[in-house]
Every structure is written in structure tokens, then in C-alpha cells.
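This report refers to the structure that appears directly beneath it.
Excluded from the complex is one protein chain; the other protein chains are retained at their positions.
By written order: A and B. Residues from 1 in each chain.
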Amino acid sequence: MTNQLIKSCVIGKGTKIWNFVNLYSCKIGDDCMVGTFVEIQNDVIIGNNVRVQSHSFICEGVTIEDEVFIGHHVVFINDKYPKVTNKDGTLRKYGDWKLQKILIKKGASIGSNATILGGVIIGQNAVIGAGAVVTKDVPDNTIFAGNPAKQLKVHKVYKVIKFQQGI
Amino acid sequence: MTNQLIKSCVIGKGTKIWNFVNLYSCKIGDDCMVGTFVEIQNDVIIGNNVRVQSHSFICEGVTIEDEVFIGHHVVFINDKYPKVTNKDGTLRKYGDWKLQKILIKKGASIGSNATILGGVIIGQNAVIGAGAVVTKDVPDNTIFAGNPAKQLKVHKVYKVIKFQQGI
Partner (left out) sequence: MTNQLIKSCVIGKGTKIWNFVNLYSCKIGDDCMVGTFVEIQNDVIIGNNVRVQSHSFICEGVTIEDEVFIGHHVVFINDKYPKVTNKDGTLRKYGDWKLQKILIKKGASIGSNATILGGVIIGQNAVIGAGAVVTKDVPDNTIFAGNPAKQLKVHKVYKVIKFQQGI
């Protein structure tokens, strides 16, 4: 399909990729879904049963484990202080800046319009609220929201669990 | 035009749709505008004279009345706690989660980069500030901004009205 730009990628069985995507030199597991208007850069590794919703941008240095949900318009960042030029005024080239990796652990859910800063680890089954700006690590099984993202209090987490369990 | 993916939609007279869009099984009224890089999902209903600016994502369950302005990069959400898997570890299918509807009433304006959570009603002529994360209902004729979005005080609202009236 001419509306898909997919170059040098490894894509697993049963994975569905929609139109208007730009994927290059990344690895995507089995039974995933990649939505419209998504860009995934080189050396990104995505596990199995992962959903990447429309308009999201996944940069080099991001690893996403199995069963992760990436909402719409989610942005990952791998450069703490991006600049066009170096201190000496020359243009920054690849290698002139430090790549900051990101790890999203199994079962985590990242809300739409969230921004994930470089160097961050998001724990297993953690939930990131829509529109959150995540600047530090998120422990397993916690919920973070806001700008900058902060952990929700326990009674709110109970509300979430109750909602999920339908009680 | 090959850069437009429009499938099973009902689109009114005088409505202009730009390139690189992905629209399916939605209904759009007369004299609307849909910008570039927009996705509109099935069962979305949009009235007349509505503007949907570039990069916005409108999910299933959203109803937009006449004369609404949707800024750029606006995201709607219809699933309170998205997960890839159910509690029993099986993959979530359509129907395993509760669709949360959204209603945007006549004449409302949603600022760019705003995020509208599921279950919310945005009132007539209400204004949502750019970058706001709207987590609860917004009354008619009010202005909400911030993350989470809060109502602006009355004196700020007067400033807005003065600005709009050019006084």
C-alpha cells in the first residue's frame, strides 16, 4: 500500500498496521496494532500484543514490553536538552548528544496526549493519565497524572480498581 | 484523491476535507472543514458549520453539535482505563470495555492540544483553553483551562468577552 512507509522493519505475525505510517528499522512483535499517523524510529523494540494508537511518535531508544497500551498522540523523548547547534556553534550531528533510553514494562497503559521524557522507566501495569508529562520513573501498579506527573493517592487508585472490576 | 481515506461516511454539502485524513463510518454535516492528518472514527456525529483542525482525533462515541470549533491536535477519549488485556489475561475485544460518550454542544470552542476525557459534556458556547485536560463537565458559557482543567474566574471571563466584542 502506497500510504504506508515501512523500511527495514521486523514485524510479527498477526500485527495490523494502518495507513499513513512511517516506520523504519524497528522491531514489532506479534498481534500488535499500529494506528494511523504513527512514526516509529530505528532501534525501537515493541513486544507482543501492544497497541500503538493514532498520531503517536516513538523515538529511538524506546523499548515497549508485551501487552502495553499506547494512547493517541503519545510522544516519547530521547534527548534531555535538544539543540540544533553544539556549544562551539557547529551543527549537532548524531553522536553529539546523549541518547536517553525509555522502558515501558509489561501491561502498562499510557494515556492519550501523554509526554514521556527520556531516561524514564514506567513500571508493570502502571497507568499514565491522559495529558500527563512524565519526568521520572513510575513504579509498578501505580497511577501517575498531571504536568509534571505525580502519583495519585491510594483512595483514587481504589476507585480505578473498582471501576476496572465493575464493582 | 488517493491521499484521502474516507470509507462509509455521510458527508454534507459544502464540506471541505483536506488531505491525509482517515475517516470511517462517521456522519459530518454541511459546510464543515476537516483539516489534514485528522482521524474520525465510526459513529461520530458532527453537525453543520463545524471546523476540525489538523492533527485532531475524534473517537467513537463523540457527538459534536453545530458551529463547534475543534482546534489542532485535540484528542477525545472514550475508554476510562484502557488496557490491552482483560483481568483474566485474555486480550480485550470490542465489547469488553465500556464506551464513554462525549457531547460537545453548539458553539463551543476547544483549544489546540486539549484532551477531552470520556463521559464529559461540554456546554454551549463554552471555551476550552489550549493544552487543557478536561476531566469533568463544562457548563454553558464558561471557560476552562489547565491540567486538570478548572473554570476561569469571572473577571478573566469578562476580559474574554471584552476581547471578543472589541471593547
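Everything that follows uses one rule, which is that a contact is a pair of C-beta atoms (placed from the backbone, for glycine too) under 8 Å apart; a residue touches a chain by one contact, two chains touch by 3 or more.
Just so it is clear, the model here is predicted, and its values are computed rather than measured.
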Residue of A:16, A:80 or A:153 in touch with the missing chain, whole complex considered: A:80
Residues from subunit A at the interface with the omitted partner, ascending: 2-3, 5, 20, 22, 37, 39, 55, 57, 59, 73, 75, 77, 80-85, 87, 91, 113, 115, 117, 131, 133, 147-148
Footprint left on subunit B by the chain that the document does not show: 2-3, 18-20, 31, 35-37, 49-51, 54-55, 67-69, 71-73, 107, 109, 111-113, 127, 129-131, 146-147, 160, 163-165
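By our rule, only the chains that are shown with their structure count from here on.
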Between subunit B and subunit A, distance of the C-alpha-averaged centres to the nearest whole Å: 23
